[in-house]
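Here the complex is missing one protein chain, while the rest keep their positions.
Letters A and B name the chains as they come in the text, with residue numbers starting at 1 for each one.
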Amino acid sequence: MLLSVLYIIGITAEAMTGALSAGRRKMDWFGVMLVASATAIGGGTVRDILLGHYPLGWVKNPEFLAITCIAGVLTTGLAKWVIKLKGLFIRLDALGLIVFSIIGTKVAMGMGHHAMICMVSALVTGVFGGLLRDLICRQTPLVLHEELYASVALVSSGLYLGLLELGVNDVTATISTLIVGYLLRMAAVRFKWRLPSFQLETEGSLH
Amino acid sequence: MLLSVLYIIGITAEAMTGALSAGRRKMDWFGVMLVASATAIGGGTVRDILLGHYPLGWVKNPEFLAITCIAGVLTTGLAKWVIKLKGLFIRLDALGLIVFSIIGTKVAMGMGHHAMICMVSALVTGVFGGLLRDLICRQTPLVLHEELYASVALVSSGLYLGLLELGVNDVTATISTLIVGYLLRMAAVRFKWRLPSFQLETEGSLH
Partner (left out) sequence: MLLSVLYIIGITAEAMTGALSAGRRKMDWFGVMLVASATAIGGGTVRDILLGHYPLGWVKNPEFLAITCIAGVLTTGLAKWVIKLKGLFIRLDALGLIVFSIIGTKVAMGMGHHAMICMVSALVTGVFGGLLRDLICRQTPLVLHEELYASVALVSSGLYLGLLELGVNDVTATISTLIVGYLLRMAAVRFKWRLPSFQLETEGSLH
């Protein structure tokens, strides 16, 4: 229940950030709806395709798709305010990341997969929406350069799995993961924590 | 039956436009066949994957794939004529869009999905081939900038669904949708109808 409410907040916020990316590429309303939806529900879609988990969430519940399309189009009129509320959106995005990670973990667990696949499922749910957004808008994917993002999805998923393993009940595990994951992501943004990066000169090509 | 003939004309025409895009990227014959096939049958493939509708059309009927590969390779020899026949190809592309939209609607209806999902299915079938072509050839997707295209797929699907809902028989609904959809698309090209677009300055980034 809590997770459903947070999920709707999460996809709405993600759809709005997706719409801004579409706007920077001067897309029309259809493009805005496409990028908004891909950003918000693309991660879950890729996860379900990889796991063979049909029907997809938004095919079963088309209202989720309606929400992301409407949020996308509304953003075209509210862009100035959305940008002013940048701090709020960073918080909502952090919250969405943890919610998506927990949902991704639960879906793979429900299918009886290995813990490592549950964590990959969390990762895909949390991260691939942004990857799709950047592919469609032809930007070098942000999640591959930025402050800890994918790592937060993995840690959150591992924490949630670990708490369940220790016998903690689902509600407590969910709320604990939400709090710890959110604080970890906000700390990563605040203190610019990054994974080590790998830089190779172009001459170092195998091709 | 009519739909099958029009479908084959549609995928042939789409494959030839895909091959021209590959030619502008100086691809080899394999690249030409890949882009031709992705353009012509990529939309239906993405639709079937999203809906979990297996086996895919071209896996069940490999001759469709053979047609797109052959059309692609023939285009490398006929490029000058294809380009001279630009007007014909715009008409065939418009026809293909409506055929793909009706087929997409039918597939989702046959699986018992909500009307909104049937329209999304039409949209994906009609539009994602071109999106894939532009992603592989690294062009900013045309359907996100151009005259009404995705909208025509949605309107055609909605019209077809509405006519069936009103008790019109399938043949009449199909032919009516083909005519109205085709005229709508040609009018959009002729009069340069576009959706409003959303332009955002780069400084307006959340990132």
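The rule is simple: a contact is a pair of C-beta atoms (placed from the backbone, for glycine too) under 8 Å apart; a residue touches a chain by one contact, two chains touch by 3 or more.
Quick caveat, the model's predicted, so the values are computed rather than measured.
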Touch assignment to the omitted chain, from A:117, A:168 or A:186, lands on A:117
Given B:70, B:135 or B:180, the correct residue touching the omitted chain is B:135
In the whole complex, not just what's shown, which of A:70, A:135, A:168 or A:187 touches the removed chain? A:135
Full-complex touch with the removed chain, picking from A:3, A:49 or A:70, is A:49
Out of B:32, B:67, B:97 or B:131, which residue would touch the omitted chain in the full complex? B:32
Positions on subunit B contacted by the hidden chain, ascending: 17, 19-20, 22-32, 34, 45, 49, 52, 54-56, 59, 62, 65-66, 76, 79-80, 82-83, 86, 89-90, 135-136, 138, 142
Touching the missing chain, which residues of subunit A? 49-52, 113-114, 116-117, 120, 135, 138, 140-141, 143-145, 149-151, 194-202, 204-207
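Definition applied: only the chains that are shown with their structure count from here on.
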Taking the mean of the CA coordinates per chain, how far is subunit A from subunit B in Å? 29
